[in-house]
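Shown here: the complex without one of its protein chains, the others still in place.
We call the chains A and B, going by the order they appear; numbering starts again at 1 in every chain.
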Amino acid sequence: MKSILLSSAALLIATSAYAAKTDVTIGLQLEPPHLDPTSAAAGAIDQVVYSNIFEGLTRFGSDGAVLPGLAESWDISEDGTVYTFNLHSGVMFHDGTSFEASDVVFSLDRARAEDSTNAQKALFAGIESVEAVDATTVKLTLSAPQGNFLFNMAWGDAVIVAPESIEDIKNNPVGTGAFKFSEWRQGDSISLVRNDSYWGTPAVLESATFKYISEPTAAFAAMMAEDVDAFYSYPAPENLAQFEADPRFTVLSGNTEGETILAINNKLEPFDDVRVRRAVSMAIDRQAIIDGAMFGYGTPIGTHFAPHNPDYVDLTGNAPFDPEAAKALLAEAGYPDGFTTTLKLPPPSYARRGGEIIAAQLREIGIETEISNLEWAQWLEQAFRGYDFGLTIVSHTEPMDIGIYARPEYYFQYDNAAFQDLIEALGVENDPATRSELLRQAQTIISEDYVNGYLFQLALTSVVNARLTGIWEDAPTQAVDLTAVSWSE
Amino acid sequence: MLTYVTKRLGSLCLSLIVASLVIFACIEIVPGDSASFMLGINAQPDTIQALRVELGLDQSLVQRYLGWVGGLLGGEMGTSYTYRTPVSDIVKDRLQVSLPLALYALTLTVVVAFPVGILAAARRGSVTDITVMGATQLGVAIPNFWFAILMVILFAINLRWFSAGGFPGWDAGIFPAMKALTLPAIALALPQASILARVMRSSLLDTLSEDYMRTARAKGLTRRQVLWRHALRNAMIPVLTIIGLQFSFLLAGAIIIENVFFLPGLGRLVFQAITQRDLIVVESVVMLLVFAVILLNFFVDIAYAWVDPRLRVRS
Partner (left out) sequence: MTENGFLHSALRSRNMVIGLGLTAVFVIGTLLSLIWTPHDVTALEIGNKLQTPSAAHWFGTDHFGRDTFSMIMVGAQTSIAVAFIAVGIGMGLGVPLGLAAAARHGGWLDEIIMRGNDLVFAFPSLLIAIMITAIFGPSAVNAIIAIGIFNIPVFARLSRAAALPLWQRDFILSARVAGKGKPRISAEHILPNITNLLIVQGTIQFSLGILAEAGLSYVGLGAQPPIPSWGRMLAESQTLIYTSPHLALFPGFAILLTVLGLNLAGDGLRDLLDPKIRRAR
């Protein structure tokens, strides 16, 4: 009797160990301030909710393609100003209320309202009117054609929300996605459960937990101790080699939309002289920065554009690593003995480590930098809004954001009328071939003007359990899409 | 006695008022606008302004101070800028980690320091004493965050006896929760136990060398009896002060340890709130901690005055 009990107990334990797991714990660095992706800029919010809890008219696929979301299909008028979206029917929000065209109208009107706190209000600025034709059709009119409107509607800031649940959206997000919000332990974790009445292909996982670990050492320890099943955007590239060598783990290395640049304050003397900016760019050894700060992960860039994008032009040759030539340029510009300037660095390690390396490289050509390590709030205050910096390092992670160079009030203060005209033309251009050509020209202009030091494209490196599949390798947008994640045997 | 208590109560209130003014002033000087930080790089100025109004940042300093203090008196700590939930709720959650951790560390401290300190004092000058003194010197000199990391390497990564950090929550069971707090408590307790052991030892030695001790010995009591019956009780007074101080330190000062073990405690809350410019959280939590310490000091003072009448006249 005893032996039967013992062996059946043993069998029970054994089988439960081998039963396919249906939950996952994913480590993330930054905890979101709340869960409303339509009223804050924190990518951390989208990491939790994008495609999991909330969905938009369109969505990004893992390769960056713009796919249908809540809109099954759409028609665009001849002149490109009227979009008619055909929505999926029978879709329900997590609280049981039905999803209809009126919810789309509500969401878009809310985003573009006068008092809207949407961080990407500009995405909706071109919308003249939105109306519900019937329960599953929405007609949207733009004031002028926008080539990338569908692309814009895939952003996390454009997801569809419901008026019934909007009151408490920050703490209790109610969307239409494959997962429902379950619990938030502030400072610790956020849990989701599968939405069994999801309109599309249901998720494989039954539940998921995002665990917040901000310290790189703690992330390392948690991964090694298998306290988490995966760490998305692992913060310490120096450990990756170790994870790669460990059969328990797989290291995913993919692309992001993050152009990491050494931003130069174009209106601050002596940086208003293109020769000085060019000297700075040529004093930098991109590969050394990639090796030293990112341990080899990252792709050098020569302009503000993602190398994995088909329209990318390789302009790294415009600023080769040549300290001698850089010194000569400085002398020519009137600074044979160099000068001193400030280098303000936000928290990420690409900035802090990259900054130290760049400071050493600039010292070689006579430019002394005073490094200030700032928190994000201080960086926003001083560098971004206060224009109080000489140099800074930051990674711009929004997709297709070369347009920021057409805004003279943007923190690096580049003011080129020709470029601004180019971007305006691009905005209304719908023909793909012309768009490609315009994008190529744009990249070339900002490269030859040496607006900023273009360093590298940020790589997305995640460490996952070897048996876990479906985690996106690339990050076309900030998201941890769990809909296709599952455990293999 | 009553006059003493009244006097101390009066100065308690004064301290609290001054503390609140100082805290409010310090934190309002901190540059960096909460609203623009929350909305990020691409936000429009009018969106930022809308948020500022929503958060009440457009009111005058005096209005905000009075509103804050008024709320505090009623037990209201305001609403967090970043989390949009009442600060008191967040604090309650974080206290569930910080308070037990502080008590756990304090318990370890006392449990280790008392026998060690007493032993060293009793065997003064012997090998035991010297070893204890040496060990406590090391314990005091070691940076506790470094010690914590070494423990994680050994116990969590290599031996897998403990998890590397994090807190499963009390609903996961008392044992798992306490297990998660063990390495952090040890890291916190090491320097504190060393300090306390030394204080215990020196306080005991001081008491033992007092005249009335010699009287007791002359009366025929053995060394042991002298130690336990008289010396220990009197030696406890400075020891208790230190314990009181250590408790308040452990509550607030464990920020770095909370970071190493990624514990959702009070210290880390304030740290994150400062970097996120969530002023309400910073103000209210620092005020809470200061209040706790001032209150603790008040009670300790009253207890002493009750125990030792000499202390009622301020020396």
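Convention: a residue touches a chain if its C-beta (ideal position, glycine included) is under 8 Å from a C-beta of that chain, and two chains touch if they have at least 3 such contacts.
Just so it is clear, the structure is predicted and the values come from calculations on it, not from any experiment.
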| item | value |
| --- | --- |
| Hidden partner chain, touching residue among B:M1, B:L14, B:L66 or B:M178 | B:L14 |
| Option touching the unshown chain, where B:T6, B:Q63, B:S209 or B:T222 are the choices | B:S209 |
| Contact residue for the chain not shown (choose from A:P202, A:P216, A:P307 or A:P323) | A:P216 |
| Hidden partner chain, touching residue among B:Y65, B:F155, B:W228 or B:F271 | B:F271 |
| Positions on subunit B contacted by the hidden chain, ascending | 11, 14-15, 18-19, 22, 26-27, 29-32, 137-138, 140-143, 145-146, 149-150, 153, 157, 209, 248-249, 252-253, 255-256, 259, 267, 270-271, 274-275, 282, 286, 289-290, 293-294, 297, 314-315 |
| Touch residues of subunit A, complete complex, unshown partner | 216-217, 220, 224, 236, 238-239, 241-242, 288, 291-292, 352-353, 355-357, 359-360, 363, 371-375, 378 |
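The definition used in the following text is that only the chains that are shown with their structure count from here on.
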| item | value |
| --- | --- |
| Whole-Å gap separating subunit A and subunit B, where each centre is the average of the chain's CA atoms | 40 |
| Parts of subunit B lying in touch with subunit A, wherever the complex brings them together | 31-34, 36-44, 46-47, 50-51, 54, 82-85, 90, 93-94, 149, 152, 156-157, 160, 163-167, 169, 259-262, 264, 268-269, 272, 274-277 |
| Residues of subunit A defined as touching subunit B within the complex | 33-34, 40-42, 114-122, 170-171, 185-188, 211-215, 217-218, 221-222, 224-225, 227, 375-378, 380-381, 384-385, 398 |
